[in-house]
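Every protein chain of the complex appears in place save one, which is left out.
So that you can tell them apart, the chains are marked A, B and C in the order they are listed, and the count of residues begins at 1 in each.
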Amino acid sequence: MANLKLVNKTDTQETTLVQISDRVTIGGSQLTLIGGPCSVENLEQMDTVANTLKTAPVQAIRGGVFKPRTSPYSFQGLGQEGLSILTEMRRRHGLPVVTEVMSISQIEAIASHADMLQVGSRNMQNFDLLKALGQVDKPILLKRGLAATLDEFLGAAEYILSHGNPQVVLCERGIRSFDNFTRNVLDLGIVAALKQLTHLPVIVDPSHAAGKRELVAPLAKAAIAGGADGLMIECHPTPEQSVSDARQALSLDDMVTLVRELAPLATAIGRTVEISEEISEGEESNFSLPQTIAA
Amino acid sequence: MANLKLVNKTDTQETTLVQISDRVTIGGSQLTLIGGPCSVENLEQMDTVANTLKTAPVQAIRGGVFKPRTSPYSFQGLGQEGLSILTEMRRRHGLPVVTEVMSISQIEAIASHADMLQVGSRNMQNFDLLKALGQVDKPILLKRGLAATLDEFLGAAEYILSHGNPQVVLCERGIRSFDNFTRNVLDLGIVAALKQLTHLPVIVDPSHAAGKRELVAPLAKAAIAGGADGLMIECHPTPEQSVSDARQALSLDDMVTLVRELAPLATAIGRTVEISEEISEGEESNFSLPQTIAA
Amino acid sequence: MANLKLVNKTDTQETTLVQISDRVTIGGSQLTLIGGPCSVENLEQMDTVANTLKTAPVQAIRGGVFKPRTSPYSFQGLGQEGLSILTEMRRRHGLPVVTEVMSISQIEAIASHADMLQVGSRNMQNFDLLKALGQVDKPILLKRGLAATLDEFLGAAEYILSHGNPQVVLCERGIRSFDNFTRNVLDLGIVAALKQLTHLPVIVDPSHAAGKRELVAPLAKAAIAGGADGLMIECHPTPEQSVSDARQALSLDDMVTLVRELAPLATAIGRTVEISEEISEGEESNFSLPQTIAA
Partner (left out) sequence: MANLKLVNKTDTQETTLVQISDRVTIGGSQLTLIGGPCSVENLEQMDTVANTLKTAPVQAIRGGVFKPRTSPYSFQGLGQEGLSILTEMRRRHGLPVVTEVMSISQIEAIASHADMLQVGSRNMQNFDLLKALGQVDKPILLKRGLAATLDEFLGAAEYILSHGNPQVVLCERGIRSFDNFTRNVLDLGIVAALKQLTHLPVIVDPSHAAGKRELVAPLAKAAIAGGADGLMIECHPTPEQSVSDARQALSLDDMVTLVRELAPLATAIGRTVEISEEISEGEESNFSLPQTIAA
């Protein structure tokens, strides 16, 4: 893009590797899978999810604790308590943690608990948040805005890079369109374009695009074949009871099945998915949460 | 809307009056016109604009000093110096001032200089900003997001109201669509719907919708006939030299002509526009700005 | 438009007048109103509508007899019998008749019964139909496609003109968008643009844009203030019982009220609406229809 600098790719440049933990890197030949529920609900829920993710294997766990909701009266996330649960997941299961940051005031708390900070679609052009994240020493997962153009998406990433943080991963998650059979329209054209224009890794969130769990697997496969460097997928122990986005979460069984089906696809395009079961069990912990959350 | 409370209108409820200065109120039978450049550039520019607005008459002056720009390398606004210029406009010309707030950290400075704080389209769902503005004792001008639904727009307003600030004015400014002849598509259907669903005043920004100055006047007239409580229109002493949005700014002459043409339309729908020339000359001032700005 | 010829307007050119009956012309300073139900259902329905339209006054009557429906199992229109009813309306009430033509094979029958042939949104780029209509000696009402750009809309008109028929009226009726509160988004920006780019008259259909009757009047007023040369509005004696588009039809009382409210708006922009009651009673007739239709 003519008016940008740091995000642009030269013809010979490889994808930048963004490391989110000792073991997990985004942008290499091995695809990166991130899974977990829309919202962190309680310790047991997350523990069940993490146990499945480890063995799938999925490389990182996601879960919202500060939730951007259309109505102020909808569940807004567990907040600080949710962060404690996420940290506990990393300690117990060795999974790096991804969660959304909605404001500058949350950065410090989230950065001390999470391995990667997600900027949600609604905040893709919250420029002061982007500038502040440019000064954070953690990778940023930048989701495309609901109606953001390619230029705007790359411009948003440039804000982070130009303020000092080179660790940015882009995430296509579907755009607003006229048909409401799917929640959004997954735009794999922009994924293909981004892979040619920028050196930043690009992952895809098929869950928010589909909005219906039965459409997630085909879109996940399409994204991988189309060149994405990884996926972020919503899953839940009991999807229909999810406090948010219930309709689009995969069951844990379906999540495991999907990961298995991705392996040959990855091979077919000259990439890999992790298949060994050797993820660390994590450290011992005496973690205890308030009864209301752990319940 | 089912999941909202404070923004909803009962069948018999009148539009809430939002007062932005001693003399200027939005939501009554008299339409409110807000004019000014996209960006505050210097004192002379604003003084020229204000002199025209006073006599048009236009009731309030706008001008961006913190600018949300796609690229971090584009002009980002004059910042604090721009605020001083805006305050000077109120002192010299008696015009209340509207300017955009992009982050919580800017609220204090802007609230002490401006009469109305604008939330831009990109921040319509920056929920922490909305919550913080709920605690400000100034009216808020909330612009619709580029692809925001009716529910999302009203939900965003509800965030402000539910956090304590009842002084919210909604602003339709066009939505993203497939045709690029106009910059956005002005959605007067949502204006009609909002007037029926919420008691909050609704104004229209035809400049950002049109993106071309020759289309602004017809859209402004359409908005008034369609029920809008006012207009926010970009104008500039030398539009083609504007540092931003040059293509859509009206010349000052065209601005005056438009205001005159709105008068009979207002009458036709049982409303009025201010026609007297008796706006106060404002207080005397010994204001001086750094040479670089005043020049 | 660079690649078009006949539709383009020179700077000094007036709007072309398209005459649809002895008394009714579209494109002059007097606005043209067209009303009627989505579908012609029976003689009594149309007679009731026509009696109201005459006195409103509305200048022409519309009603579909060949209906484009998403499902082949939905009501497809009365066909030839509907055409007979439309002709009878002209004879009884002196109202020119507008109805949709969906295929070349229908042109002859429709052209012999109707005063203006409507090309629906789905057929805006049915180029063979457009070419055939270029050889018809009747005015054509060309509705904008659901996602047609300005270039495509004018290009479609150019097909008709370049094949010999200069009597084309353009009609904006809303475009597909992401929000489903309204059925479509009325794009008055394209109306303003068309009035500057082409000499063809431009009317607006607020009914299909709104999709909800309570939004029709504000959009109708907006269209007139925004420069449209007329309106096409759906109305029905018992809207909730309409066989198609029931949700968007005005009652006949609301139609009359709307026409009255348009008069001062027209004056405000230097135009007029017909206000006299002197429309001819039409000729005497011994028309009789099959019992099933007349019932």
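Quick note on the criterion: a residue touches a chain if its C-beta (ideal position, glycine included) is under 8 Å from a C-beta of that chain, and two chains touch if they have at least 3 such contacts.
Just so it is clear, the structure is predicted and the values come from calculations on it, not from any experiment.
Novice: In the complete assembly, which of A:V18, A:M102 or A:V191 touches the absent chain?
Specialist: Of the listed residues, the one touching the omitted chain is A:V191.
Novice: Could you tell me which of C:K9, C:R23, C:R91 or C:R122 touches the chain that is not displayed?
Specialist: C:R122
Novice: For subunit B, which residues touch the unseen chain?
Specialist: Answer for subunit B: residues 147, 176-178, 180 touch the chain left out.
Novice: List the subunit A residues touching the unshown chain?
Specialist: Residues in contact with the chain left out: 147, 149-151, 174-175, 177-182, 185-193, 195-196, 209-210, 214-215, 218-219, 221-227, 261, 264-265, 267-269.
Novice: If you put the missing chain back, which residues of subunit C would it touch?
Specialist: 3-5, 68-74, 102-106, 122-123, 125-129, 145-147, 151-152, 155, 158-159, 162-163, 175-176
To be clear about the criterion, only the chains that are shown with their structure count from here on.
Novice: What's the chain with its C-alpha centre farthest out from subunit A?
Specialist: C
Novice: Just to be sure I understand: the centre of a chain is the mean of its C-alpha atoms, right? Then which chain's centre is nearest the mean of all of them?
Specialist: Here the chain at the core of the arrangement is B.
Novice: Measuring from the mean C-alpha position of subunit A to the mean C-alpha position of subunit C, what distance in angstrom results?
Specialist: 50
Novice: How many angstrom lie between the centres of subunit A and subunit B, each centre taken as the mean Cα position?
Specialist: Chain centres of subunit A and subunit B, defined by C-alpha means, are spaced 36 Å apart.
Novice: Check each residue of subunit C and list the ones that touch at least two other chains.
Specialist: 147, 177-178, 180
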